[in-house]
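One protein chain omitted, others in place.
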Amino acid sequence: MTLFNPTVARVLGWLTLASLIVLALFGLWGAPPDDVQGDVQRLMYLHVPAAWVAYLAFAVTSLASALWLWERTRSPVWDRVAGASAELGVMFTALTLIIGSLWGRPVWGVWWAWDARLVTTAVLFFLYLGYLALRRVPADADVRARRCAIAALIAFIDVPIVHFSVTWWRTLHQEGTVFDPELKANIHGTMAFTLWFGVLAFTLLFAYLLDRRYRLECLNEGLADRQLRRAIEERVRGAADRDAPKVGADR
Amino acid sequence: MNLVQEASLVAEKDLRIELRSRVTVQQILPFGLVVLLLFAFALDPDRGVLRDVAPGLFWITALLAALLAVSRSFAIEVEHGARDGLRLSGLDPAAIFLGKAAAVTIELLVLETVLSVGVVVLFDVALNAVLPLVLAAVLATVGVAATGTLYGALVASSGTRETLVPLLLLPVVSPVLLGATRGWEAAIDGVPSEAWPWIGLLAVFAVLYTSIGTLAFGTLLEDA
Partner (left out) sequence: MTDAEFVIAGWVITGLAALIYWIRLERKIRRAEQLDLDA
């Protein structure tokens, strides 16, 4: 009924909370402001971890889909994981784009730039939306699982192609300096630590939410099954009552 | 019958239905031309803007038309309850995929030919370097048709088919739009030799998604 052992999950939850608090302390106060960008650069401690989780979730969905499709490892667990991970993925992708926009505005002067990574992340966002829309189409559990798994793999194969083609496209059209705030040459010690800590904190958050979302998926499935069974039982009982010979009625 | 023969059978069937019903020619093609016209309304026809962005406008129009063509490709199966017949026919699902994708490709290529005439006439574009143009167009169309046929089957059994395929298909084929547009730009006004890398990308995409479709179609048909 849960993805991880319940005790592990509880520990994970507390660890997540603690690490997020620590991240906030370092990100907003402990780490020094950037030489060039100033305090705005503090958004990097959210943007990069969020982007990492966005792609991690995508990888999890794709791997889970593949495991479901392969007969030897097929299990409803993988289908649930794929769906749960996708929901988290779309959230973190949206977050990546929003924070990227908030970071870009003061730094570049624009809310959006056609930078290769942002564009690829935008495409990823829409791939997620399509997958989630597909998951919401009512269908037999097996049918839906197979359909979504294939869709996930189609998208998974597409992302490197998108990344490569968009990167090439933007390098050909680069006018002026490359806007690459997060790959600054001089990231000081505390800044680097905060960045990596952010990646860790967000990964813990993802793992914890995945476990909870998985639990919800299990509960909902069980609920749907029971409702269906109950409806069938009632239908069968109703029919049996109707067909039963009535004693004494027609004599 | 081997794979190629079976696929040709399916493609022939689809194309013959098209010849009889003329949906592509009488509905999708005019739609494409209307879209080209609307671009002139939306953008400035007097300052050479249209000529500069003509390849992009052309390929967006072609993509939108492809959505209709793919939708149509599956609608003809549903119309006469033919979907079960297709499954029970004993034809190799891979052949069904290749046949349907081929039919859509041919229909779209016909469409694109007329649309390019439209682009030359309406947007004042000169189509130099014909070989890269045609090669890019063929590969791009194969890629879109294969992916579209794959997604068409994916959502075929659900009632929300119409609005779901565009959302699923367009992000996935964005590299095709990129490659086709850049390839055409290079061929038309830039250096034609710059088109070849993009044509390479289109070729990879076409081969990749045709293969995926061939492999996955069987499982998808079972569920439909």
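All chains are identified by letter, namely A and B, in their written order; residue positions are counted from 1 within each chain.
In this text, a residue touches a chain if its C-beta (ideal position, glycine included) is under 8 Å from a C-beta of that chain, and two chains touch if they have at least 3 such contacts.
All figures in this text were calculated on a predicted structure; none of them were measured in a lab.
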Looking at the whole complex, which visible chains does the left-out chain touch? A
Among A:91, A:132, A:157 or A:200, which residue is in contact with the omitted chain in the full complex? A:91
Selected residue (touches chain absent from view) among A:3, A:43 or A:124: A:43
Looking at the full complex, which residue from A:26, A:52, A:78 or A:103 touches the chain that isn't shown here? A:103
From the listed residues A:24, A:143 or A:200, report the one that touches the chain absent from this view. A:24
Residues of chain A (touch criterion as defined above) contacting the omitted chain: 20, 24, 27-28, 38-40, 42-43, 46-47, 50, 91, 95, 98-99, 102-103, 105-106, 205, 209, 212-213, 215-216, 219-220, 222-223, 226
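Please note the rule applied: only the chains that are shown with their structure count from here on.
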Provide the residue numbers of chain A that touch chain B in the complex, in ascending order. 123, 126-127, 129-130, 133-134, 137-139, 142-143, 146-147, 150-151, 153-155, 157-158, 161-162, 164-166, 168-169
The chain B residues in contact with chain A across the complex are 147, 150-151, 154-155, 157-160, 164, 167-168, 170-172, 174-175, 178-179, 182, 197, 201, 204-205, 208-209, 212, 216, 219-220, 223
